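Yeah, one chain of the complex is gone here, protein chain that is, but the others are all in their spots.
Moving on, here comes chain A:
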Amino acid sequence: MALLYGLIWRLLLALVRIKRATVSWLRVRLRTWKGSFWQRTMAALLLPVPVSEFKQNKAGANQSSDGDDDGKGAGSRRSRWISDGISLEKLPVHIGLVVAEEELSYTDIANIVVWCMAVGVSYVSVYDHHGIFQKNNSSLQEEIVRQQHNLLGGDDSTFNMELLKNGSDKPQHFVVSCRPIVKVLSPEDGKHSIVQAARKLCHSVEKKEWSSKDISVSVLDILLRGLTLRSYAPVL
């Protein structure tokens, strides 16, 4: 009987894996299908979470797919992405990318980082399990700069964002220059950094500079953000 259950279990897992492979194959095919109705139907059937539509682009969108604006240049792309970001109800301040691929693609990651920055995200962190991006930090940064030029044009790392207030009598222009911060992380920045902070605190306790009762969530937080202990003295 146990053998039979074992066989059925293997069959079940095989079926689930086949379904997953089919779904991801269909998703790739989906991108080449024109026709928004078909796209939306397939998206509703196959995607696990609903994809919200940009309200501003719903009616009278002149560029419905990326293929159309290949020849239109970086400028229009940038303003489209900026308006996409504005039309979102909430925009994350900080996006973290956990890259679990076997083969790392610097171009793809650079593209994602540039899109995040173009839409208005201030902080982007990139992490991979073996710390490869951190070891090749300079290559990744070079690739990001290259993609910035390709996709957005303009100068190096400052973006000028024009925010138009909707629905007011006179359009007000706010020019914001934002310099996004990209951090590249590895497993050493995880638990290891907490252990290092703990060791630092314990050293201070050993030297009688601190007491164990002084250790709080905010103290540990500050230490992890890189400030030295001496600049934060416990209130006696």
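Methods note: contacts are C-beta pairs under 8 Å (C-beta built on N, C-alpha and C of every residue); 3 or more make two chains touch, one makes a residue touch a chain; residues count from 1.
We adopt the following convention: contacts and distances are computed from a predicted model.
J.: Can you tell which of "DNA replication complex GINS protein PSF3", "UTP4 small subunit processome component", "Guanine nucleotide binding protein (G protein), beta 5b" or "Alkyl transferase" UniProt lists for the chain that's not drawn?
T.: In UniProt, the chain that is not shown appears as "Alkyl transferase".
J.: Which is it among A:129, A:149 or A:183 that touches the chain not included here?
T.: That would be A:129, which touches the missing chain.
J.: Among A:88, A:104, A:151 or A:205, single out the residue that touches the unshown chain.
T.: Counting the whole complex, the residue in contact with the absent chain is A:205.
J.: What residue numbers in chain A mark contact with the hidden partner chain?
T.: Chain A touches the missing chain through residues 2, 5-6, 8-9, 12-13, 16-17, 49, 129, 187, 190-192, 194-195, 197-199, 201-203, 205-206, 210-213, 215-217, 220-221.
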